[in-house]
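Complex shown without one protein chain; remaining protein chains in place.
Now for chain A:
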Amino acid sequence: MNLLHPGARVIDAATGETLTASMVDAAAEELGPGGAVFLPFSTTISDIARYLAALLVGRPVVLLDPDGDNTHWAERFATDDVHPDLALLLTTSGSTGNPKLVRLSAGAVLANARQIADVLDITADDVAITTLPLFYSYGMSVLNSHLLRGATVILERTGIMQRDFWTAAVEHNVTSMAFVPYQYEMLRRLRFDPAKYPALRKLTQAGGRLRAELVTDFADRMATVGGSLYVMYGQTEAAPRMATLPPARLAEKLGSVGLALPGGRFAIAPDGEVVYHGPNVMMGYADTAADLAKGDEMDGVLRTGDLGRLDDEGFLFITGRIKRMGKVFGVRINLDDVEKNFPVTAVAGDDKLTVFALGATDDEARDLRTKISEWLGTHFSGVVVRSIESLPLLPTGKVDYRALEASL
């Protein structure tokens, strides 16, 4: 698979270094044939060359956090026997137990890059800037969809809380920025004004639910410069995007995550679960090295684990989760696993984890917060510990999670 349109440019904002086709070729030469490539994916020209090279020569590439301890991945999935359709392997986010890999075919990756480029109307004139790690499915999809259309991607590593990022956005006439909910909270704190970045026209949002107030706020801010906010919905298992809310319908469909991408469709199962059908659905998970040889087990159908409803025009509204999942700063976590590892009752808030600890003192609560956030590998401000005298119970004797959520 060649994702790199001949007109696409990748520029490192700090060094000025530019990606060339010969760099990709050289990286491909170096890789040669073999099994999976384990790529701790930093936001650098050389890592992008390696990523594109692996896709080009058809070696499945595992995208890893460059700051993580990655030796166990290479050990667990060491094999030369890989399925010919397999192109990309992404970790399921979260720190729980034994994380799996999501197996994506070249066809699914390419299909999703096209779908995204279509709905966001990405052209060769677009300039994106890195705002998210590239090993994270959202960051990766920004890269893929822009490279495919011959657009420009600016590599920036400091992020939105630093001067260098905003200087690069102006200097390179950035047209598009992608953020997850907590970054929108930060942008509000920074009194983000799109008029300061004359070329900026598109903000995209994924990685969990953004509260309606911020959706309206940022749509309004972008409207003042003739730009738009695109609310999107996806999962790593869908390579990753499934839906986008057309900006023209945003006000009227507030709270919706939008319409299925072109070529995809949603159905609601009898139990209320959102089921996605589309060309971008994964081949399946991988738990062991032997799984990398497996073919497609999904047949283009993904049970999302989310509960939702479709309105008469096909706009999807997510109403809850079947699995007890939460998100902290965009990272998916299994609430049951939190409860297995700590003496707490866990519920999900907007991009935060709240745990209730019976009769905890202030010191115990602080200690729990540190331990849980370390276990999750997240900043401690994403975890809230509340002391509670007794848990609300359902008539069945089970914990009444809805009551706990309502108390947040």
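Some points to look at:
To be clear about the criterion, a residue touches a chain if its C-beta (ideal position, glycine included) is under 8 Å from a C-beta of that chain, and two chains touch if they have at least 3 such contacts; residues count from 1.
One rule holds for everything that comes next: contacts and distances are computed from a predicted model.
Only one chain is not pictured, and the protein name UniProt records for it, out of "Carrier domain-containing protein", "NADH-quinone oxidoreductase subunit J", "Sugar ABC transporter ATP-binding protein" or "Phosphate transport system permease protein", is "Carrier domain-containing protein".
From the options A:F342, A:F380 or A:Y401, the residue with contact to the chain not on display is A:F380.
The chain not shown here is touched by just one of A:A124, A:L190, A:L358 or A:L394, and that residue is A:L190. Remark: the omitted chain is touched by one listed residue; of A:F77, A:Y138 or A:W166 this is A:W166.
Of the candidate positions A:F41, A:Y197 or A:F329, contact with the unshown chain belongs to A:F329.
With the whole complex as reference, residues 67, 157-163, 165-166, 182-183, 185-186, 189-191, 329, 370, 379-382 of chain A touch the missing chain.
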